[in-house]
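Missing here: one protein chain of the complex. Every other protein chain is in place.
Letters A, B and C mark the chains as written, and numbering starts fresh at 1 in each.
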Amino acid sequence: MIVEMNTGATKEQVDHVVDRAHSLGFEVQLNIGTEKTVVAILGSDTGKTDTDVFAVLPGVQSVSRVMKPYKLASREFHPRASKINVSGVEIGGQRVVIMAGPCAVESEKQLMDTARAVQKLGASVVRGGAFKPRTSPFSFQGLGQDALKMLLKVKSDLGIPVITEVIDIQGIEPVAKHADILPVGARNMQNFALLRELSKLKHPILLKRGLSATVTEWLTAADYLLAQGNRRVILCERGIRTFEDTVRFSLDISSIPVIKQVSHLPVIVDPSHAAGHWAYVPSIAKAAIAAGADGILIEVHPKPEEALVDGLQSLDIPNFERLMKDLRPIAQAVGRYV
Amino acid sequence: MIVEMNTGATKEQVDHVVDRAHSLGFEVQLNIGTEKTVVAILGSDTGKTDTDVFAVLPGVQSVSRVMKPYKLASREFHPRASKINVSGVEIGGQRVVIMAGPCAVESEKQLMDTARAVQKLGASVVRGGAFKPRTSPFSFQGLGQDALKMLLKVKSDLGIPVITEVIDIQGIEPVAKHADILPVGARNMQNFALLRELSKLKHPILLKRGLSATVTEWLTAADYLLAQGNRRVILCERGIRTFEDTVRFSLDISSIPVIKQVSHLPVIVDPSHAAGHWAYVPSIAKAAIAAGADGILIEVHPKPEEALVDGLQSLDIPNFERLMKDLRPIAQAVGRYV
Amino acid sequence: MIVEMNTGATKEQVDHVVDRAHSLGFEVQLNIGTEKTVVAILGSDTGKTDTDVFAVLPGVQSVSRVMKPYKLASREFHPRASKINVSGVEIGGQRVVIMAGPCAVESEKQLMDTARAVQKLGASVVRGGAFKPRTSPFSFQGLGQDALKMLLKVKSDLGIPVITEVIDIQGIEPVAKHADILPVGARNMQNFALLRELSKLKHPILLKRGLSATVTEWLTAADYLLAQGNRRVILCERGIRTFEDTVRFSLDISSIPVIKQVSHLPVIVDPSHAAGHWAYVPSIAKAAIAAGADGILIEVHPKPEEALVDGLQSLDIPNFERLMKDLRPIAQAVGRYV
Partner (left out) sequence: MIVEMNTGATKEQVDHVVDRAHSLGFEVQLNIGTEKTVVAILGSDTGKTDTDVFAVLPGVQSVSRVMKPYKLASREFHPRASKINVSGVEIGGQRVVIMAGPCAVESEKQLMDTARAVQKLGASVVRGGAFKPRTSPFSFQGLGQDALKMLLKVKSDLGIPVITEVIDIQGIEPVAKHADILPVGARNMQNFALLRELSKLKHPILLKRGLSATVTEWLTAADYLLAQGNRRVILCERGIRTFEDTVRFSLDISSIPVIKQVSHLPVIVDPSHAAGHWAYVPSIAKAAIAAGADGILIEVHPKPEEALVDGLQSLDIPNFERLMKDLRPIAQAVGRYV
């Protein structure tokens, strides 16, 4: 950590900073310039210390980090890319994994029809929401427990892993019993109590990026999942909040190469929630794979017009088929396959 | 809701929209222009219907809302401003309410010293965090249950209401037993499961704005709290995420007159979390009251240098005293008092 | 345009809105609901009228647009995609056009070496800044007129078109004499005086997106370029300002499918300015082509370490060679070629 003193800071003020650093077990090195003094705080654990600890001291102008605040999710901690096995499907390997299905499970028929169709077209995981966190209390909130049973039936009948969001601590047990991957939604990315409980499981967790979380905050939240032993964490970029209003969220395509450089965790992309409109989904999905994403999480509905939730962003089966056909050569172009 | 058809949309496509509206119990009025057809969907409940229901239909170019998606929090629903009584302190009345105390409770002495000091200087509610949601799992997470007991002691010894954050459903019962106001933190603003439980209580709930929530989303989240009978909802603006990097969050001062116009709920301001630095807190607090805020939630620590959490944004007692002196004439200038 | 009246708006207030609409030559249709009246303003030119004209009237709650504010840049106005010929290079056609070269021209040797190298590797346009708009007045501001001469030499020696930014009205004439494409920088996107002058030229203009411009504002700015007869307008997405801090700007990948749908203008992508770091450039470039961009504008420098401007975001020749090799299969995968 680098502590910059004010111009004219006194020797006592500088000593105070040095003492504080020593009391925390850090070493310091002083750069006494003609205009101002700069104190470098050294030690392998400075990333875990708040910058405020020094910023609050008298005479200090600013404090900047050198070490990142996340550790377990960093590539420095774990130099090789993590590959995560989900009931036989490897995420982070050479295959680009397609997870597809309806936003919300609406009926056994709707789910089973979609699951069969997407499996046949090449998807290796089926998605379907059981509990739906909705902006308004007056909107459809999901079929809950009944949906979980339908997902389990898909899994046993079709032999394909399923993924369904866990929205609170109460939901962990039932969801973990029925699903193969447990996604944490964007609005829960910093629901630390939930993360802490999920960290005790062995299930793969898919951590969606908060809609205004920086990459650094996202990886620091991943540290919560990794902190108590769960090693199977997958990141999911789903768009960030910006001023642009032609899409629901702006997919942050640069986050993919950034994460590949600073973290060992696999990262997939959800083009459906980002775009908010099915017409933009194929372009974003293709871009994501070209940029290096390890998979795509995509909404497919047999009749988007009749969907209870997010029909506008769902592909129908023929459009999904076309997309799968289009994704194959893109994956090949980057040395992978779908 | 206004549905704009594509140029060249067919009569069948228009009829489809009309049928869908009728099936939902709405009336429609058609505007058949030379270039394009526009369908107005009419009815008092259109605000509760997703725009996607129509946007997904073939031939539709865009759908825009006329009715707001929130209802119970709106001034149209409840034209008079709500005043909320918290153990004798009225929020939303003529008095500007000052809630002050440490970010985190660190010890009984620290809490009691701060509480006595801020009460003497004019604060009418004492704040103090028991459970701290922290960005990194390696940071101090609060004293928990012990802190709750210390808050209860403050309340009984000093006769002043206390406020402490509830961070998950498990925490509702213990917090509700000890505290007078239950704040929902910014990162939980759309934790709908938590909101739904809190809606069943009679306690006043302070709903902090999510760091990237629009005013409309914030009020729609307030609808969750109001939906099951709790009428005592207070809003708290605490800064939004922008690109500006000299402060932690940019306090959205315009949200105050906007809320006063569109909602009946009282709104207070947290300048400490917004600024992230104590030096900017007094200006923002003064601005908030001048703009019409009903109160201020402010961090005060007897020794900010030694604070375990957020010391940088805490005022020490002499600075808090100075601020209280400065706030009085501002409150008077807008026809209120501190 | 849709004008929503307040609940309880009087008949006189509604009549006032209707009269105003008639006075502007529009037709109206009234939707008198049980709760509120909605006035639809109809006519093919409503897109050119400010919503404020109605929003300011008494009794009006809100006004929303149905027509877009841009016209000449819209696909409704010009349904077929525009292809723009630049000295024999077609932009918007089947070939994905690569424009490459140094951020700033530093010397004849630096420019000529880079130009030869990128041409040999497949670039069809050479870029090089002559006038550099810099954030600080103390930074290197470009070689100006001398750089223009060097660009002309590249053009005549190598027979390749060149592109160099025009930063003010004074610069139009000299730049137009030497360069084949005139880019307008992000910070000038709404420099309307400059756009108006450029609209009188026949040269192709590359309109970079303002760093906080919405797609709608960007296309409305393109209308300025098209308004006086210049038909050769190319759009360039170069990242938008968001809260994310691991890159300089967040490339808005969704803007590509959005523009392809709402506009007929070709759109290229500048991954170098967006990323701000060369290591992220290849991923973003690949994503852009996969998403449907018509070209890439990329910074290449023979010795990035010694660059006077933006060395960090420049690829060196071997990295550019690798990228060109990687882009070919991506272009093929989307039915195009590099």
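As a convention for this text, contacts are C-beta pairs under 8 Å (C-beta built on N, C-alpha and C of every residue); 3 or more make two chains touch, one makes a residue touch a chain.
Since we're looking at a predicted model, the values are computed, not measured.
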Of A:Thr10, A:Ser64 or A:Gln170, the residue that touches the missing chain is A:Ser64
For the chain left off this view, which of B:Gly59, B:Gly122, B:Gly144 or B:Gly292 is in contact with it? B:Gly292
Looking at the full complex, which residue from C:Glu106, C:Asp294 or C:Asp310 touches the chain that isn't shown here? C:Asp310
For a quick check of understanding: of B:Leu72, B:Ala221 or B:Ile284, which residue touches the chain that isn't displayed? B:Ile284
Residues in subunit B touching the chain absent from view: 212, 214-216, 240, 242-247, 250-258, 260-262, 274-275, 279-280, 282-284, 286-292, 326, 329-330, 332-334
By the contact definition given up top, give the residues of subunit C that touch the hidden chain. 48, 50, 52-53, 55-58, 69-71, 133-139, 167-170, 187-188, 190-194, 196, 211-212, 217, 220-221, 223-224, 227, 241, 277, 304-305, 307, 309-313
Residues of subunit A in contact with the chain not shown: 2, 4, 7, 29, 31, 33-36, 38, 40, 42-44, 62, 64, 66, 76, 241-243, 245
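Here is the rule we go by: only the chains that are shown with their structure count from here on.
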Tell me whether subunit B and subunit C, two copies of the same sequence, contact each other through the same residue numbers or different ones, using over half shared as the line for same. same
Leading the contact tally is the pair A-C
Mind checking the centre-to-centre distance between subunit A and subunit B? Centres are C-alpha means, answer in whole Å. 26
What is the distance in Å between the mean C-alpha positions of subunit A and subunit C? 31
Centre-of-Cα separation between subunit C and subunit B, whole angstrom: 38
Subunit C residues counted as touching two or more neighbouring chains: 242-243, 245
